[in-house]
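For this depiction, one protein chain was excluded, whereas all remaining protein chains were kept in their positions.
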């Protein structure tokens, strides 16, 4: 996608346009070719570069460099946190708490421990507004609870969980608490130490950095095993010659977030308010999926069901005719079955509404006038689809 | 390290200079920002790019695209193969065969299964020439052997193992055979299907590609579990938004290897013969660690013990005074202990010889005249060190 | 993804609508996927002179409905009856696994057409 299409891009939660500063930082890094683990002066340069990157990520989360570990992205970070903690209990499988609305890299990993090793799992269910009740978490705790893993903000609805309140409970009971913050980092400020959690995942491509690189914050390295064993990289916690080019990109992206996240968030919030107002004033019959207010949802995300259309058709219409990219709550899948969003299902949204749901997510390159053009296009596209289905 | 220093770089086994074609291929990929898992046309472009990369790696190994899975490098590929196979047996831990000379990402992973889950391990010992006796492997087989993991070429000595002969035995007994080919790929031709092994690891930064990206070849995906669970990427075998930029780099690097590996190998072999001849004609007192002939060792690697000096001092001397980068067989470590190469120890080389050992590894940018300059520098550097130690 | 046949038929469907005096009409639905398609035809002398559709469903099913109407206009029912499964499958071009249910939709449309047209003829 080139830059001229960015104004039509409303799928920032899937991935973000890479920022030109980030690209500029990565180009020279491609030529730094010494092995970071080497003993010569060229290796030294690279070690320093990696350490600066670690510093930038630490600053982003307001923590120390010794708590930041680079990974190949959010999925690896999630897998690492869950597996790294649970394999320590493999001889005595206990209880895991998570939610029904996690990302596949959490759900599938938790399921793996349940199916293969016999761990017991409690899946917390969100309320209609998408939020998990803190008291539900409290009630789910067992003496043998070995890990809690809950996402900070949901990728589909943008709904934000009360992680800070949850952490008060988990830390009082000293139960390891992992937070998948892949969707929050870059959109809201985080102070991970004040938050009081044990592990936090982030992924650069969700905040204008490159794909395939992320970090896991680890409060106490003795509490977790490596996912990738081997050499001395990452304080001997994650083997593998470092992906220097994308780590440098992550570094620059993290720096930008630290500087600008509040500005971006306030711009996004303006866009979102405008979007909501325009949609409500439009002829479209809309339901909002999950909270839309500032403190309970991301400022860049809106998930809506539009009466009378199928999300998937609307998505293609919006792309092919109007040049807007959005995402959907359901898609056809193989074998004639339909793939309904597990997140919307968990919120007890009915099947027809899920099939007519779309996710609109924008970001720092989105202008207020892009929002206006977007709504105009959306209204036309829906009208066209309705015209095709009139009579149904 | 910039290009002008490449003629002094003799540490290609640690990492290789990235090739300018590879850089050129990566730059435009940085701007392709759609999510490869998305449903829009931009995503399509990226899927195609990733698929082309898979094709190039498949071609490099002479296999099918459906057998190639991208990883964050050689260490992840090794971890994946070992853990992915052994976790299938976690309820009935059996027997593993490996060697004493593997890379840390294999040794530490195998040790993890021995220490944590009670697997039994046989560590095969190489002969003085660095090679594992095929009959030793045959004798080590047990009825409950669940995995064999043996490296193709050793990173320190360049010694090549008889993988093809070994595979005849393992495939007849249907025992999964993983081969860490990180050091062989890019130096010799591989036909992985003809070889008859089950898993093979490779890493782009060892053949003029970027760091932090590699692949695992998997013959039968039902034989192995994912290491990173989650989304549908990599045929649902390895979750995580793909590291597009470095996958594109791997792709180009793989393509170059397929085209040129024989030429590079023959150039390297010329360099190596010249190097050996010059060293033998020099006043240095030298022992060769491991085989040096064409069929039993890589054409780009030479590991030698030089009488009367300490490898570590020589390495620094070579770098600081002469601008040559080499590697050593031992280094000081914390707590006053010495870190002797586990590879050279396994070959029964005595401690003094290990301490005076260096690894010389070169590659496609090395000229015959660089070899000459190198030996001249080496002779002077050794003389200077000998002058300091005279009397000892 | 979506091939050009699907894209053309979806973004610019020429056969959307109703035929006030339709003499043949049928509906099909996919209970799992929820796609619904209604076809109205004007059949004169065993020839389909006009075909229109209404649809609610995924983009590929809408495209399928349009393509179906386009392909049968001007044809006789026996022309259509001669199409075998392969002919029908190839009409939609290369599909992703998640779009394969539209092959079944297209087959069902053909079957229904033959059934209904024969019924009308009796």
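All chains are identified by letter, namely A, B and C, in their written order; residue positions are counted from 1 within each chain.
Note that a contact is a pair of C-beta atoms (placed from the backbone, for glycine too) under 8 Å apart; a residue touches a chain by one contact, two chains touch by 3 or more.
If you're wondering where the values come from, they're calculated on a predicted model, not measured in any experiment.
With respect to the full assembly, the chain omitted from this view is in touch with A, B.
Although one chain is not drawn, the whole complex shows that of B:277, B:321 or B:368 it is B:321 that touches it.
Among B:122, B:201, B:251 or B:355, only B:355 touches the chain left out of the display. Considering the full assembly, B:388 is the residue among B:277, B:368 or B:388 that touches the omitted chain. Counting the whole complex, the residues of subunit A in touch with the unshown chain are 39, 41, 43-44. The omitted chain makes contact with subunit B at the following residues, 308-310, 312-313, 316-317, 320-321, 331-334, 336-339, 351-352, 355, 387-392.
Please note the rule applied: only the chains that are shown with their structure count from here on.
The mean-CA centres of subunit B and subunit C are about 58 angstrom from one another, to the nearest whole unit. Between the Cα centres of subunit A and subunit C there is a gap of 41 Å.
Taking the mean of the C-alpha atoms as each chain's centre, subunit A and subunit B sit 34 Å apart. Those residues of subunit C in touch with two or more other chains do not exist in this structure. Residues of subunit A in contact with at least two other chains: 331.
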